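Next up is a structure, given as structure tokens.
Here the complex is missing one protein chain, while the rest keep their positions.
Entry: subunit A
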Amino acid sequence: MMYGYAWDTTTPLTFAISILPILGIGLLVTLKAAAVGYAIALVLGLVLALLRRSRFRIVSWTVAGFTEFVRDTPLLVQLFFLYYVLPDFGIVLPAFMTGALALGLQYSAYTSEVYRGGIDAIPRGQWEAATALNLSRLRTYRDIVVPQMVPRIVPSLGNYLVSMLKETPVLSVVTVLDMLGLANMIGERTFEYLVPLSMVGLIFLPMTLICSALIYLVERALPKSGIPLR
């Protein structure tokens, strides 16, 4: 019994059906963690990419070092670090927020590289035209660079969304009750792991497929030359 739903272990099928509502609750947590983490990754990644282009060496080097460090250390280590070490510095976050933050941080390092590639792909002539028209740096990024960059980076950013979604079960190790966490608990109580764990895998499959399809649709809707500004 969990969240008011009892399980029925008579046959694998009845078991699977009876734990579906419980896993559904876990799925919501999983999707929420991916959504929050991805939002952090998209915004923070852009900030990191822009800071890395700063004219001040100290800023660009610090950011480059940070990005490299985050990319080259395991997510699980970072997650444990945030969960167990931050409270020593007086920063206590709920397990869910810690998890979403860890995901967001790790993926912001990836997305920042995507943004960086996207910015580098803007032809030099576009920057020069912006300078010749006396547009400020902020305007140049907002009105010239970003609208042209977005269509080119949507596929790569989309890959990271799918990949992040598949990594959310990691959060279960810091007590977040996502799908995997709940399936594990069901297993501990019923001594029956095969069905709950298989269910988790089976539920993930359509989720990632839907994500990929959405990204494909977005990608197709965007013109290659940039987001049109009338």
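What to note about this one:
Here is the rule we use: a residue touches a chain if its C-beta (ideal position, glycine included) is under 8 Å from a C-beta of that chain, and two chains touch if they have at least 3 such contacts; residues count from 1.
The rule we apply is simple: contacts and distances are computed from a predicted model.
Between the names "Ectoine/hydroxyectoine ABC transporter ATP-binding protein EhuA", "Cytochrome c-type biogenesis protein CcmE", "Glycosyltransferase family 4 protein" or "Protein TusC", the one given in UniProt for the chain missing from this structure view is "Ectoine/hydroxyectoine ABC transporter ATP-binding protein EhuA".
Summary of contacts with the chain left out: across A:68, A:128 or A:188, the touching residue is A:128. Across A:67, A:148, A:168 or A:184, the residue that sits in touch with the chain not pictured is A:148. In the full complex, subunit A touches the omitted chain through residues 55, 123, 125-126, 128-129, 131-137, 139, 143-144, 147-148, 223, 225-230.
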